[in-house]
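Notes to accompany the following structure.
For this view, one protein chain was removed and the others were kept in their places.
In order of appearance the chains are A and B, and numbering begins at 1 in each one.
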Amino acid sequence: MTAAALELRQVTKRFGDQAAVDRVDLVVPHNKVVALVGESGSGKTTTGLLALRLLAANGGQILLDGQDLTPLSQKALKPFRRQMQVVFQDSYASLDPMMTLGEIIAEPLGIHGLFTAAERRDQARRWLEKVGLDAGYATRYPHELSGGQRQRVAVARALILGPSVLVADEPTSALDVSVKAQIVNLLQDLQADMGLSILFISHDLSVVRSLADEVVVMLRGRVVERAPTDMIFAGARHPYTRALLDAVPVLDPKARRRRSFMSAEEISARTPRYRAAELETQPLVDTAEPQLVALAGSHFVEAIVTG
Amino acid sequence: MTGFIIRRTLSMLVTFIVVSIVIFLMMHSIPGGPFDGNEMPLPDNIRDRLMAQLGLDQPLYVQYLRYMWGALHFDFGVPYQSPGETVMGLVAHAWVPSLVLGGSGIIIGAPIGILLGMAAALNRNSWIDYVASALATLGLTIPVFVTSTLLILVFAVWLHWLPASGWGEPKRWILPILAYAAVPLATYARYARSAMLDTLNKPFVTVLRAKGLSERRIIFQHVLRNSAIPMVTVFLPMFVGIATGSIFVEAMFRVPGLGAYFVSSIEKRDYPLEMALMLLISMLFCISYLLSDILYALLNPRIRVDGSRR
Partner (left out) sequence: MTELATQATGLARPDQTRQHSPLYFAWRRFADNKAALGAGVVLVVLILMAIFAPLITGTGGNEQAFLTQSLAFPSGEHWFGVDDLGRDFFARIVYGARVSLGIGLSAALFSLVIGLPVGALAGYLGGRFDWVTMRVIELFSVVPPLLAALLLASVTRGGLWAIVLIAALFGWVNVCLLVRAQVKSFREKEFIMAAQALGASPWHVIWRHLIPNSVSPIIVGFVLAIPLAMMLEASLSFLGIGVQPPTPSWGQMINIGMNFIFFYWHMAVFPTLALALTILSASLLGDGLRDAFDPTLKGR
């Protein structure tokens, strides 16, 4: 079995005594798009930062193409950073306002000491065109661009090093609907071209449906359901996943701002229950607590196992 | 709130102790003791005996503790320049002119400054706004001794209206009071203006206007009260300005106040007096810092009371 492009094993992050991410397992296979969905505050962005080692985890392992990154220092991590890159949500905050777009896109090459300065400039111009912007933008500043254009620049900066894994943290959620589609298309094209594996963090299920091969649902720092995209949209088992699906499309903007549309009691009352015999593989532990169990067709859900 | 006051007081106390140690060490680091550099050097054994008598042979921390213990009892030693007195006795009669002149400066300058700042805020971009801004900038940037020189030149030298210096008859107080008043006037003109403007731009003022209240009532009942809070915080920098200004004003106008003694203690290397005045002034600053913190917290219920100033 070949190693996954990116794998998280039992990764935990606590802020104070609150676990923002609680023993999360996550696998992004080569050349696939895995979507991480959940409300704001579910821990999905934190999971992304942990995968990138921008935050230090309190426990668990992060593997990049089978190589365990967890014990490495920031310095030792540097060569691996070329293989894993990130695009953030806020395109304005993610570009240095004092640098021209050409400098921004070429910066990764400079950090890793690749090419000469002139070659780096050429590469930056080529990448501007690759993400659909005229090379003339190289001397412009971020504030002269629209949100969608800035996000294209952020994508170019992330991909210029030729990474195998891209963490995209809600790259479209700050954009208008029409622009959103363009960025999704761009990511899709580049993913196919470069054979990228993408961890796509989003709360926008319509985008997820068109882009992702697999969906992982997070709730309060836990993974509660994980399945191929079709299966999630056709037969979600966890009550929280269904509630998320029912909320699409959200016409009322106020509803999106509510932090949680299901209370903890509601969820635990409706947590699915299975008898051990029904499961694809036997649960690892014998407990009355909810645990992630395997159903048919690579479908995992948090459930209570009875008898 | 009580917790906040206690925390603040304690941290101020620590700050004051650190400052006093720094001052003590600095005074101590001045090359040469009281018995060096005389025309007639003392024999070593007499010198050592004198040093022992004065406690100068003790380790530094003992000397510091002794000094502070004395300071607690208002015993700061004897000034070199007038050995017949104590430092405390000298301070006791020197603070009167400083307080009279500096206090009058505040009493005259602050209200004028506030009125000017208010008028400027209510008539933005009018001539009064420009005059107020110009006065504020001049008062806050130009050193007090420059203001004093110009006052003397105009009113004493050229116009012969007022005496240029001295203490005694109240006529002589006018120019120094004017020189003092420049700082509070400038400070309050600037802060009253910005505080008023801040408040006038608040939504609640718009609501009051929409309700049909008269402009006069809005300003006197609502805007003024809300603008008062930020102005409280200005007291401290203004106090600093007055206290440091006194050194120059009193030197300029030859007023026998604390500032003048400070200058003469520097000129005559009168270290006991200098040390005592530095300590007293730092203590005054610590106390006024503390008071303005507490006052601000009391007046502004929304302040985050977590012990941090900024």
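As a convention for this text, contacts are C-beta pairs under 8 Å (C-beta built on N, C-alpha and C of every residue); 3 or more make two chains touch, one makes a residue touch a chain.
Note that this is a predicted model, so its numbers are computed, not measured.
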Among B:71, B:135, B:231 or B:247, residue touching the chain not depicted: B:247
Contacting the left-out chain in the complete assembly, out of B:18, B:46 or B:60: B:18
Omitted-chain contact residue, chosen from B:46, B:65, B:99 or B:153: B:153
Hidden partner chain, residues of subunit B it touches: 12, 15-16, 18-19, 22-23, 26-27, 29-30, 137-138, 140-143, 145-146, 149-150, 152-153, 156-158, 164, 193-194, 197, 240, 243-244, 247-248, 251-252, 262-263, 266-267, 269, 274, 278, 281-282, 285-286, 289, 309
Subunit A residues touching the omitted chain (full complex): 49, 52, 54, 75, 77-79, 81-82, 84-86, 88-90, 93-100, 107-108, 111-112, 129, 132-134, 136-137, 139-141, 143-146, 148-149, 154, 157-158, 161, 176, 178-179, 182
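The definition used in the following text is that only the chains that are shown with their structure count from here on.
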Whole-Å gap between the CA centroids of subunit A and subunit B: 59
